[in-house]
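Just dropping this structure here.
Every protein chain of the complex appears in place save one, which is left out.
What follows is subunit A.
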Amino acid sequence: MPVAASAIYFLNLRGDVLINRLYRDDVGGNMVDAFRTHIMQTKELGTCPVRQIGGCSFFYMRISNVYIVIVVSSNANVACAFKFVVEAVALFKSYFGGAFDEDAIRNNFVLIYELLDEIMDFGYPQNLSPEILKLYITQEGVRSPFSSKPTDRPVPNATLQVTGAVGWRREGLVYKKNEVFLDIVESVNLLMSSKGSVLRCDVTGKILMKCFLSGMPDLKLGLNDKIGLEKESQLKSRPTKSGKTIELDDVTFHQCVNLTRFNSEKTVSFVPPDGEFELMKYRITEGVNLPFRVLPTIKELGRTRMEVNVKIKSVFGAKMFALGVVIKIPVPKQTAKTSFQVTSGRAKYNASIDCLVWKIRKFPGQTEPTMSAEVELISTMAEKKSWTRPPIQMEFQVPMFTASGLRVRFLKVWEKSGYNTVEWVRYITKAGSYEIRLAS
């Protein structure tokens, strides 16, 4: 039994029920009370997302200001349950068009009930594919009070069933202009020791695709990854071209990708769903290009003063630039006064997170701005030793840069009508968890 969910609840942060759907009678009606009293109102909240109370298990997840709780009475499949919640939320979002929060749920509760009925029956997950659900859902999502009401679309005919072979795509789609957008989004995770050595570093990337293509197109994607290139050179009996090849540690694909062909020919070929979807995810640990180097020095001058100097080096191409760079440098709680000197951007002290926050909106490559700050502390005897020196954290986005070096070599589209397509490819690297520890 992967998940035989007995009930699903949506609660706000106070514990009020926004949505409740009881699928089975094997749990009592006061399960929300049990959740409220034994998880929400105790310190347990947030200590573990799976909890057992009485004979039932509760899986809960907080998404913005909403708790989604699944109650089961059997030995259920946890991974499947959480995945289901995540997918369901994505589905709801696609209906409301944007945020998933308390207000959106209150505005759309009838729609959510309708969806919950279709995506799960008697506790078993059914179809979550938006394409197919469109056939059964009658409610319109309430988008926002200001957008004009969408024109009354006729309810699609439910008998127009999609074939089993490509369950994610309807037949008979027509676009005037056939376009494909590819976004390679990488987030780079770094853990740097206080001595400046890389403790852990990896890149998790995903290829997002937006397809506006007519008919039933066949797509083929070529990347500069090692296995793919080697296979290709084997097939064409040509030596591998020089240039960087990327070794992917692990890849997962959207269900549309023909995995058998990937395993035998090492090509990514697929019939894409209509609209937006995540084509693949990958992970890389070797040969990561870190976009930034952070060089901090923190000096404690006596008990009431600190000197903080941070230099950031951008190590990507000089023509590129990073956007929205934020560097958070932790300081002790008893910080009283700060003064800054920066060569670029702006810095200020944020008392609510106990950090100096240095923001640089546009950060060109091959530069190294610095910040120096003086921090005055309130002198307290008790907390002398209590500052634990949390790590510096960094946020950024670098367009047209991939930390892994991954590049799209080609994207081919075949369709029997033989139309021309326009392909757009973008790259962006974001900071995942980018942490630099401070020396003590």
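Going forward, contacts are C-beta pairs under 8 Å (C-beta built on N, C-alpha and C of every residue); 3 or more make two chains touch, one makes a residue touch a chain; residues count from 1.
By definition in this document, contacts and distances are computed from a predicted model.
For the chain of the complex excluded from view, the name given in UniProt is "Beta-adaptin-like protein A" [choices: "Transmembrane and coiled-coil domains 6", "Glutathione S-transferase", "Response regulatory domain-containing protein" or "Beta-adaptin-like protein A"]. Of the listed positions A:S94, A:S129, A:N289 or A:T304, the one in contact with the omitted chain in the full complex is A:S129.
The chain that is not drawn here is touched, among residues A:E171, A:E230, A:D250 or A:E286, by A:D250. For subunit A, the residues touching the absent chain in the complete assembly are 1-4, 14, 16-20, 24-26, 28, 30, 33-34, 36-38, 41-42, 44, 46-57, 59-61, 72-80, 82-84, 86, 109-110, 113-114, 117, 121-122, 124-129, 135-136, 138-139, 155, 158-159, 161, 164-165, 167, 189, 191, 199-200, 202, 204, 249-255, 259-260, 262-263, 278, 280-283, 385, 388-391, 393, 433, 435, 437, 440.
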